[in-house]
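Notes for the one structure printed next.
We show some of the complex, not the whole, and keep each chain where it was.
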Amino acid sequence: MVMSEYDATDGVAQVGDFARLDLARLARTGMAETVYCAGKTPEQAVAIFAAFARAGQAALGTRCSAAVGAAVEAAVPGARYEAVGRTLQLPGAKRPVHGQVAVCTGGTADLPVAEEAAQTAAFFGAEVVRFYDVGVAGLQRLLGQLEAIRRADVVIAVAGMEGALATVLAGLVEVPVIAVPTSVGYGAAFGGLAPLLAMLNGCAEGVSVVNIDNGFGAAAQACRMLRLRNKE
Amino acid sequence: MVMSEYDATDGVAQVGDFARLDLARLARTGMAETVYCAGKTPEQAVAIFAAFARAGQAALGTRCSAAVGAAVEAAVPGARYEAVGRTLQLPGAKRPVHGQVAVCTGGTADLPVAEEAAQTAAFFGAEVVRFYDVGVAGLQRLLGQLEAIRRADVVIAVAGMEGALATVLAGLVEVPVIAVPTSVGYGAAFGGLAPLLAMLNGCAEGVSVVNIDNGFGAAAQACRMLRLRNKE
């Protein structure tokens, strides 16, 4: 395979012939490039995490299979795999955030997505409090937790099926709500389309939405918000 | 236009060359055939309602324009047009129902659909109580009305946008909830698709759904339910 010649100024590191790591991203956006592990072989993942380790940067992998997780844990000292949220975490240089993120879910089945969000936010330094299985079909479960939820600086609402949790929460708290539709459900849920549309349509005043099952994206956006508190 | 020859036994009345009224429906299903007025000319509507009047049967028209309403009011004694819900009502023989129907809406813009439901249910004899603008974005509006809503025998939940009202209500009352998605909204509401999918996915335990904007269908189903109370 012939790759064009170029020099790696501007913080871009070439890994094998398949990836170009944006090592300057940390300085530029406040957050290191995250590694989307789905579809990568264990060898590719090891090479990428090893490059981050060499650069002394913290790195986070998402959608990581157990096999890839084990390979990187074995090859890259310090790397740690979390099975439920499927994240792979490498400690190192990062610009930490401060503040509390509440991660709420409609049901038990939303847990993997919620854990991806929670582990991501914690990795970047946020304090994370979990409120799981507080869906709107049984409102008192939610209302009973409300006081605690209101303490958070950002709320992440993870829900499949009808996805109403985000709207209801946004009407009850003052802080930004980030909605994560999940592919939990069947039939007319159409792989997460139903809660996605519901969340987009109920999003007046205080809700914005990320992709279906994108717990990482919600946490990353939450961290950008938390950083505002320190911005001059 | 050549129509095939046939005799009108079995309770079917031929009206002009364009409609065949199922006059036996009242006896068979407990409810006269309803007239879907959209796309009918004033002349066609007058002919149909006159036929019901001749048969002494009550008749209900839905999706009725002001022009068609005025024409029938002028030509058929007793017929009455209601503008907001766009119904046309002809008193006469019907099998009345007994019980209370609560019609709830998420917002003000859902009113035409809600009124179609309310007027239909009232036409067939139900006691109707309206709870409008009690959407879940401001939960206390809904919770403040809850005691009154719980008195109803059937709840009709009319909502556009994210359509969460039906699920939340079903978790708070014991009686059947009939969900009516509306085409209120814009963008990713896709003409009512968003609340339709939301209502179908949140419908475990006590919610069933009718077509987008189909206030009539919800009320007709509510009346069938009320009739169960008298069934032996």
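Going by the order they are written in, the chains are A and B; count residues from 1 in each one.
The definition used in the following text is that contacts are C-beta pairs under 8 Å (C-beta built on N, C-alpha and C of every residue); 3 or more make two chains touch, one makes a residue touch a chain.
If you're wondering where the values come from, they're calculated on a predicted model, not measured in any experiment.
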- Taking the full complex rather than the 2 chains in place, the copy count reaches 8
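The criterion applied here is as follows: only the chains that are shown with their structure count from here on.
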- Message: Counting only Cα atoms for the centres, state how far subunit A is from subunit B in Å.
- Response: 45
- Task: Name, in rising order, each residue of subunit B that touches subunit A in their complex.
- Result: 136-139, 160-164, 167-168, 170-172, 185, 187-190, 193-195, 197-202, 204-205
